[in-house]
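One protein chain is absent from this view; the other protein chains keep their places.
Think of it as A, B and C in the order they're written, each chain with its own count starting at 1.
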Amino acid sequence: MGLGREDLLQVYYFMRLTRAMEDRTRTLFLQGRVVGGVYTAQGHEATTVGAAMMLGKDDFIVPQHRDLGMHLVRGTSPRAVMCQWLARGNSPTLGRDGQLHIGDIHHGIAPSISMLGESLPVACGIGLTMKMRKRSTIVLAGFGDGAANTGPFHEALNFASVQKLPIVFLIENNGYAYSTPNNKEFAIENLADRAVAYGIPGETVDGNDVLAVIEAVERAIAHVRSGKGPALLECKTFRVRGHSEADKADYVPKELLAEWLKKDPIQRFERYLSEQGILTPENKAEIEQKVKAVVDDAVRFAEESPAPDPATVADYIFAPDGPIAIVGEPGASDSHYVNAIDTRTGEPFTTISNAPAQLHAPKTVPEEVGRR
Amino acid sequence: MGLGREDLLQVYYFMRLTRAMEDRTRTLFLQGRVVGGVYTAQGHEATTVGAAMMLGKDDFIVPQHRDLGMHLVRGTSPRAVMCQWLARGNSPTLGRDGQLHIGDIHHGIAPSISMLGESLPVACGIGLTMKMRKRSTIVLAGFGDGAANTGPFHEALNFASVQKLPIVFLIENNGYAYSTPNNKEFAIENLADRAVAYGIPGETVDGNDVLAVIEAVERAIAHVRSGKGPALLECKTFRVRGHSEADKADYVPKELLAEWLKKDPIQRFERYLSEQGILTPENKAEIEQKVKAVVDDAVRFAEESPAPDPATVADYIFAPDGPIAIVGEPGASDSHYVNAIDTRTGEPFTTISNAPAQLHAPKTVPEEVGRR
Amino acid sequence: MSEVTYLEAISQAIREEMRRDEAVFLLGEDVGTYGGAFKVSAGFLEEFGPERVIDTPMSEAAIIGSAVGAALMGMRPIAEMQFIDFIASGFDQIINMASKMYWRSGMPVPMVVRGPSGGGTKGGPFHSASPEAWFFHTPGIKVVVPATAYDAKGLLKAAIRDNNPVLYLEHKLLYRMPELREELPAEDYVVPIGKAVVRREGQDMTILTYGAMVHQSLKAAQTLEEEDDLEVEVLDLRSLAPLDREAILESVKRTNKVLIVHEDTLTGGIGAELAAILSEDLFEYLDGPITRVAAPDAPFPYAPPLEAAYLPDEEKILTAARKLAAY
Partner (left out) sequence: MSEVTYLEAISQAIREEMRRDEAVFLLGEDVGTYGGAFKVSAGFLEEFGPERVIDTPMSEAAIIGSAVGAALMGMRPIAEMQFIDFIASGFDQIINMASKMYWRSGMPVPMVVRGPSGGGTKGGPFHSASPEAWFFHTPGIKVVVPATAYDAKGLLKAAIRDNNPVLYLEHKLLYRMPELREELPAEDYVVPIGKAVVRREGQDMTILTYGAMVHQSLKAAQTLEEEDDLEVEVLDLRSLAPLDREAILESVKRTNKVLIVHEDTLTGGIGAELAAILSEDLFEYLDGPITRVAAPDAPFPYAPPLEAAYLPDEEKILTAARKLAAY
């Protein structure tokens, strides 16, 4: 692998930012300021951040509802995220949709929907396009143990394997689908074994150990990028909070929860970084300050943002006529293309951070950060 | 295993009957007497007949479009089948539907639809009922290699494995889904390997060797009947004719076809039976005569049957009110139950042969014919 | 007896039917240990055991398909969609397997598919569906939508006892609405499928509506009486398939003006079919254009100001009713 000191601190920063964003979202929820339910992913940070950090500049993510970590690494703006939770009129969905149902295809992020599993066929379409356009880019598609039992999961993995599509299918097995524990969801030990059904490599890894995740994702990416087809990776983690903030999750055995809380991925990584002398009280404080500043900025921005205009309620049903750019090809961002800007508003898309005086890390990590 | 002489002749009889029924159907099609397309299964007979022969009296089948062999073994009336092809008013669907889309749940046959794969969740519902009602019966669900790539396949096998439902999932891998060869359908060698994805036993067997099929099905049934959950069995066979009679199938390499034609399951079984001295010119002639009589009778019956009455075109949308029997429980055939007779006509159901002077073998084989 | 909510009425219906008839069982995501996302089946697992209260994987086709298979066996499954929006993932089982089964085979499929529908709960585009239009257009499935606790219980019992697939749409905004609490009969009762009910009598105009919109319509009718001296009849359809043509025609024949109110989007909603029936059958009775108040032809939005603008309400009904009355 060979991540350098700065890379590791970057990983740590994004894990902390993810956690802090979610903590603040929860506070906002308790204050009654969030619209609708809140789904967070405490415990997933090693998986979501670790995996996304391994992508190259032009790679794609197809994230799900608990993948804030992936989003942030790939450049989704914390402001956009907070605008989503607060249903602001300038959120990426213009207040039409909530949660992390956002993305910017020009920056390699496909927006998800609530129907879990249904993003996986979409990932195939992105992979097909890469194949048709002879690219060496890949797709990282995240989803839960629950989604692994849906029809679209099967159709997508099968189709991807036949077409040798460049997709890393990443199962974030957090032990439960809502209240339903793994043993009521499927009858096998490791979901990665499903790789056998598609003739693709499968691996199960400790999803709370960010270095292990990084290594496993690196292996999967190496396979996928070589043109040999998709790979399936299962990161075993745990949902240490309720399914949503409204769920007390008293169906989770206390000891099991306690055990997993002890395995908190951020604390573990912190310990490692400290032992290695990479994380010091000084740079830790710096990171915390930066994290706080980003979160504060996002919340402030969202709170100052306008509500959507009810007069627009019937608008934006159809995209206008005009040329469409093939995403990722030269000139694709030329504004004469209908998909180059947000034609609903006539403004640039707002999912990705692109404020010049941006508070947090650059929106894309250096190409293949792990490959030194 | 230990099938006796009579059992083996019975197997042979049903294989021959299946082939003869389809040959005749094809003739009728060429004469323009069949309504719509014709789907036959030359080459599948060892699989469909062999598998169905291993079921006990109260077991169920959930067959698909090429499973005439299963149907006939389990008692579906050749007359009913021919009435379907000729779209007669007294067909089991009253001319509403065609092909083998018929069944009689009281006799353990669930009717299929054209949407392949969708019968597998239905098989789960039958299995769940057996489990709830504490029965030792099982379900045999047949389907193609194509259906193994549908969402419902995955959802059904997974649900069945979690619930430990008594279902033998039988893939009839005939090399193609319409014009699409296995290698464009999936990226693995044996579809039975998909068992790994569900933690259930999987086995691949030569689907043109009826004795091998019988043994493998026996193993699968033993597992399933013991309460350990479902099993997946792949019978490798070949569709030696077109997808439908309208399909010349010139996409099938000639040598491949020739190879499989040589493996014809009936000829193979015939050779075996002759070598063993079980099939003699005398009893063979007798069987052929019986087969011909059954087919002739079925065709004659169908041809003499009335067309549906167009005045009924908007009828039969909803079942009437009244008590419903739980199928298979004592008294379930009492005619005060809405599901005991065909309330569309007020007559008994017609899928299963129950004419007193029945021409062919009894509608159910002795309980677990193979277990001696 | 105490007053119960709409949600408790649903819960009672299932529990009582499961006690009465061992053929009845419940399957769906999180219906067992958790008692359902909205706690409709809280305590059921303990009472009926895991074979009759089945926690399933996240597999809508398997849930609905299993219901079909069990129904063929003479069981009376209740398949829960955690939110009714997810019915789109098990759609084919309803359209091609369940709805055509009796017609094709003579074998009944007594099953219920139910789940929380409707908006007003900040659910956004994937948790606010009114999916009725796909299904009242589909021959072979019945569609019911209760508006009161009494109907919630009685219609669900009727649905469970029906020998056909029934889509039972419970409106989640009504689940715990205090105004809907009512005392229910101690004895067993059903509300027959296919029968509308007059919620308020009047002779100046008929409002045809159902579900949560019944309550908005009643408020509007009250205001119209108070402020406009109009006597507006409110007919709660309750059943969208089959429709109670008789009750609909009878009312409109008397009032000669008709306003249709539904939460589903305008184009191709049940209002379209009602308008078609009325304009064909009651052409000579109509003293004003058949008027529809419905959600705009847009997906269901998330932000509260958009949701408020999207959903029909008393205000919008009043505006339309006044225009129609003045015609």
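Keep this in mind: a residue touches a chain if its C-beta (ideal position, glycine included) is under 8 Å from a C-beta of that chain, and two chains touch if they have at least 3 such contacts.
It should be emphasised that the depicted structure is a prediction, and the values quoted were computed from it without experimental measurement.
Enquirer: Kindly name the visible chains that come into contact with the excluded chain.
Expert: A, B, C
Enquirer: I'm checking contacts with the chain that's been left out. Which of C:36, C:108 or C:125 qualifies?
Expert: Of the listed residues, the one touching the omitted chain is C:125.
Enquirer: For the full complex, which residue in B:146, B:175 or B:230 touches the chain that was left out?
Expert: Only one listed residue reaches the unshown chain, and that is B:146.
Enquirer: Which one, A:121, A:201, A:229 or A:308, makes contact with the chain that was left out?
Expert: A:121
Enquirer: Tell me which residue among C:36, C:74 or C:269 touches the hidden chain in the full complex.
Expert: Per the contact definition at the top, the residue touching the missing chain is C:269.
Enquirer: Since one chain isn't shown, list which residues of subunit A touch it in the complete complex.
Expert: 92-94, 96-97, 101-105, 110-111, 113-115, 118, 120-129, 131-132, 151-152, 155-156, 158-159, 162-163, 316-322, 324-329, 332, 337-339, 342-345, 349
Enquirer: Residues of subunit C in contact with the chain that isn't shown?
Expert: For subunit C, the residues touching the absent chain are 85, 88-89, 91-92, 95-96, 99-100, 103-104, 125-126, 133-134, 136-137, 139-140, 241, 265, 267-276, 278-281, 283, 286, 288-292, 297-299.
Enquirer: Of the residues in subunit B, which ones touch the absent chain?
Expert: With respect to the unshown chain, the touching residues of subunit B are 35-36, 87-89, 93, 95-99, 113-118, 146-147, 149-152, 177-180, 184-186, 251, 307-317.
Definition applied: only the chains that are shown with their structure count from here on.
Enquirer: So which chain is farthest from subunit A, going by the mean of the CA atoms in each chain?
Expert: Farthest by centroid: B.
Enquirer: What whole-Å value do you get for the distance between subunit A and subunit B if each is reduced to the mean of its CA atoms?
Expert: Taking the average C-alpha coordinate of subunit A and of subunit B, the gap between them is 46 Å.
Enquirer: What parts of subunit B, by residue number, touch at least two of the other chains?
Expert: 151-152, 155, 158-159, 162
Enquirer: Using the touch definition from the top, which residues of subunit C touch two or more other chains?
Expert: Answer for subunit C, listing residues that touch two or more other chains: 56-57, 59-61.
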